[in-house]
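Shown here: the complex without one of its protein chains, the others still in place.
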Amino acid sequence: MNASVEPTAVTATPARPVKRRKSLPKPVAFFARLCRERPLGAVGALICLVLLFTGVFADLIAPQGYNAINPIDRLQPPSAEYWFGTDQLGRDIFARIVHGARLSVIVAFAATTLSIVLSALLGIVSGYFGGRLDMLIQRIVDGWMCFPDLILLIVAVAVLGPGTWQIIVILGLLFGIAGSRIVRGAVLSAKQNVYVHAAQSMGASSTRILWHHILPNVMAPLIVLYTTRLAAVILAESGLSFLGLGIPPPSPSWGGMLSLDGRSYMFQAPWLAIIPGIALTVVVFGINMFGDALRDMLDPRMRGGTGRYMARVKRGTGV
Amino acid sequence: MNMKAHDVTRRTLLDVRNLHTVFEKDGNEVHAVNQVSFDVKEGEILAIVGESGSGKSITAMSLLRLIPSPPGRIIGGRVLFNDEDLLDLDDEQIRRLRGRDIAMIFQEPMTSLNPSLRIGRQLAEPLLVHGSVPKDQVRERCLELLRQVRLGDPEKRLDAYPHELSGGMRQRVMIAMGLACLPKLLIADEPTTALDVTVQAQILELLRDLVRANNSSMMLITHDLGVVARYADRINVMYAGRIVERGTAEEIFHHPKHPYTLGLMESMPRLDQAPGSRLTPIPGQPPDLSDPPPGCPFHPRCRFAEARCRSERPPLEQLTEHHWKACWVDTDAKR
Partner (left out) sequence: MGAYILRRLLALIPTLLIASVIVFGVVRLVPGDVLDLMLSENAYSSNAPEDRAQLEKALGMDKPLHMQYLHWIGNAARGDLGESLWRNTPVTEEIGARLGVTLELGILALLIALVIALPVGIFSAIRQETLGDNLGRSFSILALSVPNFWLGTLVVILPALWWGWAPPNKLTPFFEDPIENLKTFLVPSLILGTSLSAVIMRMTRTMMLEVLRQDYIRTAWAKGLRERRVVLVHAVKNAMIPVITLVGILVPILFGGTVIIEQIFRLPGLGQLLLEAVSTRDYPIITGVFLVTGVVVMLVNLIVDLCYGYLDPKVRFDR
């Protein structure tokens, strides 16, 4: 409360909960450790980097764009000219995959960032302040989590209509609310630490405690949540686009490229069905492996179970 | 002790020779049990005493081949039980022996019972698997066992789950389970460590009485010399994976020779000590067994250590008929 006293009071607290050095290591040192301890995680990290690179430089890698129609070269099989073949409109699949990577990157990062911010806000408010507000938020989250993700998404798209920003908002909302449980759990356990009581008793303000004591403790689960959500967002977006409810054509969403509209051409040109699926699988595999490795290294508490499982156990369902 | 159990004329039930168990740890071999030899006579209570990490529990688990493998491995020695080498048996043969001829009681009564099975079922298991009792008498035998370990209301306890019992009650159940098939040898690994002091004595007395009544032998593994003095016939003192002193309880208790045993005695409160005298703990830590010191493993902590102790490891040598020690120094003279 007294601003001049506060900083010393906080620094005098003996044990800092999280060593910043550990939760945010230098990239290179971290990658070396990853290679040593979790080689599969390192492979995953590489895949993520390639995806990011492809997304950022899509225009340089495939300058013709994703919608250059070339009716003469319809349904060409993979060749030196068209590495991944062409589709029913003669568009180069390679270019579409590259630009699809950009789309995936945009949707994944935007929706995941939105969801994490929402999770953090909801989780911290609910966990730190507790009481009736917590009760209310948790009951709403309970109700929300009764619905299958995909059904919620379909209904939400039905209301908002398909489109890139709609998908981002919907996915962000969906995963944001579901993820708040994990953040809340982390906040609750951080709150029990002695130094939080110490800071409280010394009259530190709520904002200060949240920022300096709670947030550092929630960082590790948040980072882990972020990576696992990336994969979930990419899968959800492609699933929706597959059903024709995601990002509308001609945008080159990988899921959309596999959609039922193109089904009849796939019998003539199976690479249409194979290549986008491989791209999707490799990316999801990469993010999963990287996320797993990250989880084991940063947040051993979450080991061995999915985040939602831990959240359920913490809330004590079944007792 | 009241029985002359250390009488050499008694038949040897278990004869362990040069038992050697190693653990793989971070690429290093840890010699948890290093060339250990001892024997247990029929009807005898033999104690193995040492700090945690001295290898006494691993020794016990090696006998029944319960070492988790990997990382553990028995690399040498013989374990002769009734003149049959347990290390030569195949998996099925050793399985039939476990719980029937040699039973084991573990130190953690809180976690050593399966939390999701009723007491009655867990207690009946050794009886059923070894066919010691006809099926229709299993329940009666379980009740009898629970009465023997003096657990009140045995009928009700059979249907209870472990979490409904206290620590002492659970350890009584463990003892009943160990004794179910009337084993010839009962290995009790720190049976009272996790219990309240008041319960400890009750449990140990119970164990002793039941073992005597069944005419079984017992290997009592503990870090507590006080426990040993009251209940054991003979004592083996273990340090850093080896036996450093052996003798009858009287010998070890009243005339300890090895500096480590001396240290254990001095760090233990006794009724006969002079008022005002202090307890002296042994300085330092037990050695890292993946990188043991040269010479006698105890020399870094030993107040009698000489030059020779740092370079040459003393063998276990017989001093008198009932007393062995592994030490270069004549501690009696130096004291």
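Just so it is clear, A and B label the chains in written order, and each chain counts residues from 1 on its own.
The rule is simple: a residue touches a chain if its C-beta (ideal position, glycine included) is under 8 Å from a C-beta of that chain, and two chains touch if they have at least 3 such contacts.
Here the structure is a predicted model, which means the values were calculated and not measured.
Screening B:87, B:129 or B:199 against the full complex identifies B:129 as the residue touching the chain left out.
Interface note: of A:106, A:169, A:202 or A:274, the residue touching the hidden chain in the full complex is A:274. Within the complete assembly, A:146 is the residue of A:28, A:80 or A:146 that touches the hidden chain. In the full complex, chain A contacts the hidden chain through residues 40, 139-140, 142-152, 154-160, 235, 238-239, 242-243, 245, 255, 258, 260, 263, 266-267, 270, 273-274, 276-277, 280-282, 284-285, 288-289, 304-306, 308-309, 312-313, 317-319. Against the chain not shown here, chain B presents residues 64, 66, 95-100, 103-104, 106, 108, 111-118, 125-126, 129-130, 161, 163, 174, 177.
We take it that only the chains that are shown with their structure count from here on.
Separating the CA-averaged centres of chain A and chain B is a span of 54 Å.
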